[in-house]
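Heads up, one of the protein chains got dropped from this complex, but the rest are sitting where they should.
Chain lettering (A, B and C) follows the sequence in which the chains are written, and residue indices restart at 1 in each chain.
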Amino acid sequence: MDVKFTREDLMFRDEVRAFFEEEYDFDLAKQVLNDKSDDYKSAIVAWQKKLHKKGWIAPAWPTEYGGSGWTVTQRYIFESERGRLGIPDAIPFGLKMVGPVIYTFGNQQQKERFLPRILSSDDWWCQGYSEPGAGSDLASLQTSAELVGEDYIVNGQKVWTTFAQFADWIFCLVRTSKEIRKQQGISFLLIDMNSPGVTVKPIITIDGKHSLNEVLFDDVKVPIENLIGEQDKGWTYAKALLIHERAGIAEVADSRSSLNSLKAQAAAETSGGAAIIEDPVFQMRLSDIETELMALEYTELRALASMADGGMPGPESSFLKIKGTEIRQAISELALQLVGYYGGALDSNLDPGVLGHDFASQARVNYMYGRAASIYGGSNEVQRNVIAKMVLGV
Amino acid sequence: MDVKFTREDLMFRDEVRAFFEEEYDFDLAKQVLNDKSDDYKSAIVAWQKKLHKKGWIAPAWPTEYGGSGWTVTQRYIFESERGRLGIPDAIPFGLKMVGPVIYTFGNQQQKERFLPRILSSDDWWCQGYSEPGAGSDLASLQTSAELVGEDYIVNGQKVWTTFAQFADWIFCLVRTSKEIRKQQGISFLLIDMNSPGVTVKPIITIDGKHSLNEVLFDDVKVPIENLIGEQDKGWTYAKALLIHERAGIAEVADSRSSLNSLKAQAAAETSGGAAIIEDPVFQMRLSDIETELMALEYTELRALASMADGGMPGPESSFLKIKGTEIRQAISELALQLVGYYGGALDSNLDPGVLGHDFASQARVNYMYGRAASIYGGSNEVQRNVIAKMVLGV
Amino acid sequence: MNFKLSEEQSMLKESVSRFIRERYDFDMRKEVMKLSEGYSRDCWATFAELGWLSIPFADEYGGLDGTIEDVAVVMEEMGRGIIVEPYIPTVVMFGQLLSLSRNELLKSEYIPKIIDGSCLGAFAFLERQARYEVTDIKTTGTLQGDHYRVNGEKAVVFNGGNADVIAITVRTGGQQCDRHGVTVLLVQSDTPGIETTSYQMMDGQMAANMVFKDVLIPHSNVLGTVDAGTELVEAVIPLVILASSAEALGVMTVLNELTVNYAKTRSQFGTPISSFQVLQHRMVDNFMAVEQSRSMLYRGLCTYADEEAYDQNERLRSLHAMKVVIAKSAKTVGEEAVQIHGGMGMTDDLNIGHYLKRLISITTLFGDADFHQKRFNELSYKT
Partner (left out) sequence: MNFKLSEEQSMLKESVSRFIRERYDFDMRKEVMKLSEGYSRDCWATFAELGWLSIPFADEYGGLDGTIEDVAVVMEEMGRGIIVEPYIPTVVMFGQLLSLSRNELLKSEYIPKIIDGSCLGAFAFLERQARYEVTDIKTTGTLQGDHYRVNGEKAVVFNGGNADVIAITVRTGGQQCDRHGVTVLLVQSDTPGIETTSYQMMDGQMAANMVFKDVLIPHSNVLGTVDAGTELVEAVIPLVILASSAEALGVMTVLNELTVNYAKTRSQFGTPISSFQVLQHRMVDNFMAVEQSRSMLYRGLCTYADEEAYDQNERLRSLHAMKVVIAKSAKTVGEEAVQIHGGMGMTDDLNIGHYLKRLISITTLFGDADFHQKRFNELSYKT
């Protein structure tokens, strides 16, 4: 066991810290990060471009495709510092989802065409997996793609598509043949969102915001060169991605950052004249979460270390997803508890100045939208089924 | 809704209180209640005889068979006072289990023969349901009873039989024919524990004590007049009993009494010079339990009231069993937490005087034996299945 | 003890239930919420016609002389419809401050108007720094001749923007958090110097921020006794939390019904998701949580009503415990309803999220679970 940081590690920590503090626009972030508007998009893209310039945008990618070539410890340090300073993660759809599929299963032409624009954040991607009848049971999907000449003709409906309203491209699972086993006959297709016949319809969620969408495909022509790998093998690619991408899914750094905000608010808010953070019961609520988060941080590190050592991917991604979202939800619940009456105040249209601050409405939005965390990306129930199968062997 | 006690109710409360305080031997109880020896048995029987003399031994029985004829409120008051003073409940096997089966499904001769001796505690009963292969799945039981002339010849093995070592009689579910549906072909038989061929083998449990037993039947002759109701219909009788007997299963009064003891100990034990009951975190642990118990007390009262109004029996017994045992276990867990290092001290043979008190070893015994509460009488998992079926209709 | 509804209670229950069925389903509620005032004057008039506004008031003012149990019966049904009309602010908060105030002049002036639906009320008790401590009051009331001059700010005043009259707690003596020195005043909402910013809450209810600048309120508008307003407020809080707990019970009951039904119809992996044992057991736990909540409501009602059988300590303990159990249940039941509804539960178009939001508001009202549990502990655990 090697339990200490090296001198190089500590120097890297200083470098990351300095880069974040100099390059990240904390003021801008404060203004736009919560509004999910076009300003939000451009702020995100601007920051991602800075990371790209520094060579830090894709830590997990193989270096040949633009990865940063870090050790496990360096990745851990980068994430710790990101969480400490409250800097949001890069949008995952290009960098963590379709990118790895393309460099693993795509052909040379696809790699050259798509990977650079993912790294540079010039293309915004979204994910076309879920459908109204295919949620937890993703393999039931019905969106069809029929090969006619050199094009697939795509028809169907995707749902819960995050940030489709910003997206240039969508990667989709589509049904290309009707086999008996429903996992077969699914293909992995990249679709230009500007193609004729693609319609995006907003879904307003219970936080009152617009992050999700329906994406409708009406005779959308997709050139055959946008097919990843072989036709009918898409399920395999999607699943490999799911098991392989272990880092990030736990959102440890983001939870750390939320917890820090929560602590700061609890130090500022009072009850009966005393700061709430001094309340022994509130402290227990905080540390119930913080201790689990500290454990999860190392669970992630262990998963990375095992992968770096050539360990076989196991049920880690399901584990990290379950625990990560449970912790995020617990933080959002406690944050809502902290703001008390103010959490329910101001549904949407009014100046938060009425309350004298904006963190209360933000707490409500985070709590409400956060309910989705245990539903999306394979519900936590499904993730437990996966672990039961892979670990318990039942 | 009728939300107040009547003057008669309040007078009854005083009467119960006075009776308990005068007649119950608190000192003796302290000495023998935890040792599960013969002294334990005789102390229990002596107290039950006093209740019988007063006419209060069987509150739930119809008055024609010796019930006390109380209103729901009176039963509630009786239980509240019992819990407040820490008086244990009567042993249930005769009074709450086989008694109601006999007066509901037995014939006149059986009623005359068995009920008076149950009421007077002259017969000690035990329950022969579970078998090594039939726990949660009780209907898989294999103990056989073959009718030969005027006798059943019983062969097989019962297990987890509480206090079989004290028992004069055992009521058993036995297989009298091998139908396709396994619930059919089961009969309800009363067996004299002194019959030749009955062997009782102690099971030492993880509390280090002897409460449970195996009961082995080797060609035991049981006269046909000991069959309750019809042959092969025993499952129906057992099930009716299970659903009908709603009071008591929650053990609210006993939990109240344990909680009172726990509070008294927390007021006496110190940490860093302060009483533990003053610790805000310990207080939360206490009230997490106490508030649930307060609710359960009224859930039981509501169940009784609904039954008294002729309401159909529903899933209440499962509900009361689950919540009641969860609360009892939670109390035992907190009690063990309270005694700290001392909970693990003194496995068995040594004078508790070494520790200067006996409540620490008692806390361990209660905790350890208490683990069984969510297993016996239909595990809490099975009870949830029952509610799912009866309430959710799935 | 008997928990069967009386004939009158059954009629009240059925009357609210029919109203919701016929005039206040989820789509109609959406329309109501779009109205500029955030509630429906028509509906309110119907409430008056049907007698709901008169329940807890004395016969002599035209009331029904009903008990808090009667109010609870109505509130539970209103919870099933997540009605946004200001019943609690007007009838329970403002109305009961008035009823218990012994100010006969004000009572005879306003109670009949509440009952006939022509007067809406509000209670301005919350200040920015106060959280759940109702005695933490900075707003001052300075006696000048026969008027109080009131200065300060009240936040999240339920129904503050629509109210015709407002009860307000002001500090007439003592220090910021003292029990003593609090006075409750009644003020017309159009009195000069009141600046009101009205807004809709997440649960559809209206609230307001209210700034008081040199507002003059006649001494004759004192509710209760000068400097002893805390006692009056603390007499009304139990009624508010009993009523709102009953409402929470209605909300939770509906959520469980909707969730079980959804689980039976939603298929994944070729089978209704209700066939998954994990979901079954969680739905069972939610069922039990609601039953335990109902038990606590009944315990709260019984103990509150029976001053002969229970001392004040026990009565308060029951109310605090009720808030604790119901708040915990509400959290589980509400969140699980969203979870089991999956993506659908996340959409603003479906009713599930709106029920959850109302639950959160109710459990916050006059203190969340931790707040009440700590009060319970203070009353229960001593050396």
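Here is the rule we go by: a contact is a pair of C-beta atoms (placed from the backbone, for glycine too) under 8 Å apart; a residue touches a chain by one contact, two chains touch by 3 or more.
This structure is a prediction, so every number in the text was calculated from the model and none was measured.
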{"item": "Candidates A:Leu286, A:Met307, A:Leu346 or A:Ala372 - the one touching the absent chain", "value": "A:Leu286"}
{"item": "Residue in contact with the excluded chain [from A:Glu79, A:Asp207, A:Asp254 or A:Glu297]", "value": "A:Glu297"}
{"item": "Interface with the undisplayed chain - residues on chain B", "value": "130, 133, 135-137, 140, 159-160, 203-206, 208, 212, 269-273, 281-282, 285, 333, 336-337, 340-347, 349-350, 354-356, 364, 368, 371-372, 374-376, 379, 381, 384"}
{"item": "Missing-partner contacts on chain A, residue numbers", "value": "1-5, 9-10, 72-73, 76, 263, 266-267, 275, 277-278, 280, 283-284, 286-288, 290-292, 294-299, 301-302, 305-306, 309, 319, 322-323, 381, 384-385, 387-388, 391-394"}
{"item": "Interface with the unshown chain - residue positions in chain C", "value": "276-278, 281"}
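Throughout what follows, only the chains that are shown with their structure count from here on.
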{"item": "Chain at maximum distance from chain B, centres defined as averaged CA atoms", "value": "A"}
{"item": "Distance from chain B to chain A - Cα centre to Cα centre, in angstrom", "value": "52"}
{"item": "Multi-partner residues of chain A (at least 2 other chains)", "value": "281"}
{"item": "Contacts with 2+ other chains: residues of chain C", "value": "373-374"}
